[in-house]
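Each remark here refers to the structure printed beneath this line.
Every protein chain but one is kept in place in this view of the complex.
Up next is chain A:
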Amino acid sequence: MAKPLGFEKPLGMRDILPESLAKQRHLEWALRHCIERWGYEEISTPSLEYYDTVGMASATLTDRMFRLLDKQGHTVVLRPDMTTPIARVVSSLYKDVPLPIRLFYQANVFRAQEKEAGRNAEFFQTGIELIGDGSVDADAEAIALAVFCLRAAGVETFRIAIGHVDFVDGLLEDVIAEEEVRQQFRQYLHERDFVGFRQLLETVAIDSEGKKRLDALLRLRGGKSKIAEARELAGDGKAGRAVETIASLWEALEAYGVTDDLLLDFNLIINLNYYTGVVFEGYAADLGSPLLGGGRYDQLLAQFGRSAPATGFAIKMDRLLTVTPSLRDQEPKRILLLYTEARRSEALAKAQQLRADSQVVVTRLVAGKAEIMAESGQGYSKVICMTEQEE
């Protein structure tokens, strides 16, 4: 690679300029305000973690992590997510704190990117983890809180799609005998390749009833009515239990009054082999990629020695920023205070007095009248001159 030019940054890294950052901080504040009222406490963890602990346990693929060596020769990673470090904390420093534990974070995470626009290598997330509660009500709490977060942030139109990993798994286990073939079907769903899924379905040696059931899976997306359809497809096994979980989840979400913003999607697959139950993904109008993602991950904590069920979600702040209204009219008013050396103490005291009164004051020493005349006052709501010439 050519030597970087002065203005260039490593691939996927971004500057956030004051206007955007002000909006991001405002959104973070709104989300924090919402989340704290549900009893979640904020946590912060290091930017660097060992590859052998957090790196290995993370859902992020190894080749998407930034890996480096520390002075002792250990491989460390820039944290690829916050869920895994939190699992580490809950299993170590917090091991005597009784479950359930509710934590939230507002932090940056890192994922190495291929060369393309719109994909950040460092991005900010606001997320929650509800650890130690395996009930449907915990799933409902996570989803409802996600809805309230998006509302608090001012996202006008959004939908959260909900699925269950056991529905797809159970249905495949019912219909297909060989695990290898099941894996192929899962892979097609994961790649969202329904054409490939149907083509494979035509070639496998199963009865037409089984084919019908798997084909119907691709259309199981919609409102509450899909639960009955899913129930008919599922039978009594693993898939059937998943449908009952979804049914009772939906009831809980009705109690929260959030089902208008929800969509059931029984073929939703996020992150093969990581999630263990209910999964969900949030979308906003005019945004091509998901805004948030989450779900139940009951296997992660055990990898750190404190086996516990858990669920949570993370909101991508850069995407949230693009679908929420601009802050422009809420900008604070700024006062420019110009002073000459002779009136410095008086001017600075005046500035402090205004600041104490919640005003934004910028002070500047000027040499004389010419400099004052040259000041256009642009960007300020008011200019105050404290100079000898004034009297």
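Rule of thumb we're sticking to: a residue touches a chain if its C-beta (ideal position, glycine included) is under 8 Å from a C-beta of that chain, and two chains touch if they have at least 3 such contacts; residues count from 1.
Everything below uses one rule, namely that contacts and distances are computed from a predicted model.
Of the names listed as "Chemotaxis protein CheW", "Membrane protein", "ATP phosphoribosyltransferase" or "Phosphoribosylformylglycinamidine synthase subunit PurQ", the one that matches the UniProt record for the absent chain is "ATP phosphoribosyltransferase".
Considering the whole complex, the residue from A:Val76, A:Ala230, A:Leu263 or A:Met386 that touches the absent chain is A:Leu263. If you put the hidden chain back, the residue from A:Lys23, A:Arg79, A:Arg111 or A:Arg159 that touches it is A:Arg159.
Check A:Ala285, A:Ala302 or A:Ala349 against the missing chain and you find that the one touching it is A:Ala285. Which of A:Asp193, A:Glu232 or A:Glu388 touches the hidden chain is settled by the complete complex: it is A:Asp193.
Counting the whole complex, the residues of chain A in touch with the unshown chain are 118, 157-159, 161, 191-196, 198-199, 221-222, 263, 265, 281, 283-290.
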